[in-house]
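What follows is a structure written as structure tokens; I'll ask about it next.
A single protein chain has been omitted from the complex, and every remaining protein chain is retained in its original position.
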Amino acid sequence: MNDEEILNKLREVFKEKIIESSIPRKNIVNIVVPKEFYKEVIKFIVENFNIPHIQTITGIDMGNEIQIIAHLGRSITINVRTYIDKNNPQIDTITDIIPGASFYEREVYDLLGVNFIGHPNLKRVILPENWPKGVYPLRKEYKPEHPKPLRGV
Amino acid sequence: MSSFTIPIGPQHPALPEPILLKLEVEGEYVVGVDVDISYMHRGIEKAMEYRNYIQNIYLAERICGICNVAHTVCYTLNVEKLYDKEIPPRAQYLRVIIEELNRIHSHLLWLGVAGHEIGFETLFMYVWRDRERVMDLIETITGNRVNTAYTTIGGVRRDITSDIEYKIRKTMDIVEERTKYYKSVAAAEPTIIARTKDIGILKTIDAINLCAVGPLLRASNVKNDVRADAPYAAHDEVPFNVITYPYCDVFSRILVRVDEIFECINMIRYCLDHLPKGPIRIKLPLKPPKGEAVTRVEAPRGELLHYVLSDGSEKPYRYKVRTPTLANIPSLCRMLTSSGDYIVKIADVPIAYASIDPCLCCTGRVQIVDIEKNKKWIWSWEELKEYSKKEFKKS
Amino acid sequence: MAMFKELYKHLFKKRATVLYPFKERELVHIPEGYRGKISFHRDRCIGCGVCATVCTSGACEMTTDEKGKRPIFYLDRCTFCAQCAESCPKNAIELTKDFEIIAFDRKTLVVK
Partner (left out) sequence: MFEIEFAFKILEIFIFPGFLFIGIISLLYEWIDRKFYAKLQNRVGPLYAGPFGILQPLADFIKLIAKEDIIPKAADKILFTLTPLFSFSLMLTATLLLPIIDISGILSFNGDIIFAIAIMTLFCILVFCAGLSSNNRFSAVGAERAVLQLLGYEIPLMLSIVGVALNVGYLRISEIVKYQSTHPWLIFGPQALGFAIYVIAAQAELERIPFDIPEAEQEIVAGWLTEFSGRKLALFRFARDLELVYVSGLAVALYLGGPLGPVISGLEIFFYTFYFIIKTIIVLLILSTIRALFARLRIDQMVNFSWNYLLPLSVLQFFLVRLVI
């Protein structure tokens, strides 16, 4: 199944639930869905296209909202993206569909403070245990104290 | 029998890098494992947002020392996608050569470490000695042994002369011969087989479900390689075989990596034979246009993913790196947990752990600035001297 | 037992180790184009500051001397990536084959 067939099939099944879709480059499929359908779309992709592999989950601080991208697939990359509210960042987990997504979700939880509802073991994975609560390094308002190297001898 | 916890790491002779494996142990049997990978976080993703694209080449290179070429290739391919310009084919071929050289050295390094983990010091010494030839070759081509700084945005920085080409061919012959010998040793030495056969089993179905990548996945009999599935650089033109072995254990991981070395050698020879003529790089402006890009390359440890979001300025808005080791950690936890007939012993932990070829400095990339509010994390030279004097007097 | 023959072959071979710091210094082979200690040609420099812009580690800083603006290099922070030498429009920066840069004092590691 090539990239266009996948995109057409997704458009056909989900219709207006897909806000935006495109093929920016060969073998890359971009779709944007509302966060309510995020899990549903991923479940459909995993089950119908026989793609059990998740490459990673990227979280991006876009200012007022956080963008979550799930990169799925082995030969064809399907980027399922959704936007969630930054003040109340919550989204369904996909670990029950893809067990391998566990660590990626924990990473996003750790660094951007996104709460994955239903994750079996949502703990810190990267930051130290005594890191202050509510400080998320990859959010834009977090400014590290030494963003530049030391100067002088 | 009551169980107790044995911490392996963060400092442990078997671990070249800090990781904490909290092993739940009953006698010699491991019944549970908890992994803490938070010891190597350097904040590279955040730091990349503060540096321009040129500076980030060298920062990306330092995500990992061993597979640094994979990181630079991935980074440069990724950023080049933003520009949407054609890169000279000669540069793409040279990237393949240096990448495969890097893979050879990484796999040889791993073979030595595997020997070390099962207490076979002699194999360790011999393999690392022969790996030096590849390191010398990398030094000759790029100017440095480890941090190659070879690929850059728009191409590669140095060309291969006929003199260097001759050296590469000669070294490849020697490395091929030595690798053949090590393969025969691994297949014939009873103690190696005893320590690696049926150890650290990761069944095919588990490997797929837990999203394992790279040699770990291929050793579980899944034909998967980014170079074949989604070719990048010149990989669509260079023929090679994807190696798989069906045993799903550490022994099959040894065989996969050793056989991959042969494939790498053949790919390098092919590249040298078919090296296109032409320029090796094009100049690109410092500021890429707005956009985003995802690139995957096959690092020595598996699928490596870089994601960039550019807002049109000279610094990336967001840069995301997903390294192969992070993808393999769920599989590692599965490998180290006894369940049913499958029993893991403490003695098997180091080699099973090493069999995923972990590279933790890849895995952690987040900045630690201050742990306690009043304590400075970065000390000045004088402060450090004062502190050490004070501590010295105390003792 | 698989390595027995190999082991005894090596009894009569020369060791692989190079006794580098005290003896056998001549056996250390440095290839052409090695990226070692930086050498700076003041006469060619025009003070454009590109080197300081592209330097990853902040090892290159711009200062002023009697002839105008110029860079100054702190080798203790330098990563020897040679990006400054590559970006320099006048080839004022060169990386030499000298790799022995151990010092007791950081102040001696400044290239002026």
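To keep things simple, chains are lettered A, B and C as they appear, and every chain counts its residues starting from 1.
Here is the rule we go by: contacts are C-beta pairs under 8 Å (C-beta built on N, C-alpha and C of every residue); 3 or more make two chains touch, one makes a residue touch a chain.
Nothing here was measured: the structure is a model prediction, and the numbers come from that model.
Within the full complex, the chain left out of the display is in contact with B, C. In the complete complex, the hidden chain is touched by one of B:R129, B:R145, B:K287 or B:K315, namely B:R129. One of B:E121, B:D163 or B:D236 touches the chain omitted from the figure, and that residue is B:E121. Touching residues on subunit B toward the chain that is not drawn are 4, 6, 12-14, 27-28, 115-123, 125-126, 129, 189, 191-192, 194-195, 345-350. Residues of subunit C in touch with the missing chain: 1, 3-4, 7-8, 10-11, 13, 15-17, 19.
The definition used in the following text is that only the chains that are shown with their structure count from here on.
With each centre defined as the average position of its C-alpha atoms, the distance from subunit A to subunit C rounds to 42 Å. Subunit A and subunit B have Cα centroids separated by 24 Å.
Touching two or more other chains at once are residues 57, 106 of subunit C. For subunit A, residues that reach two or more other chains under the stated contact definition are 148, 150. Taken in their complex, subunit B has these residues touching subunit C: 51-52, 54-59, 61-62, 122-123, 126, 129, 132, 136, 139-140, 143-144, 147, 149, 152, 157-158, 181, 184-185, 188-190, 381. Subunit B contributes residues 37-38, 41, 43, 45-47, 50, 81, 208-212, 224, 229-230, 294, 296, 303, 305, 307, 309, 317-318, 320, 322, 326-327, 329-330, 364, 366-372, 378 to its touches with subunit A in the complex.
Residues of subunit C that touch subunit B in their complex: 1-3, 6-7, 16, 29, 31-35, 53-57, 79-83, 86-87, 95, 106.
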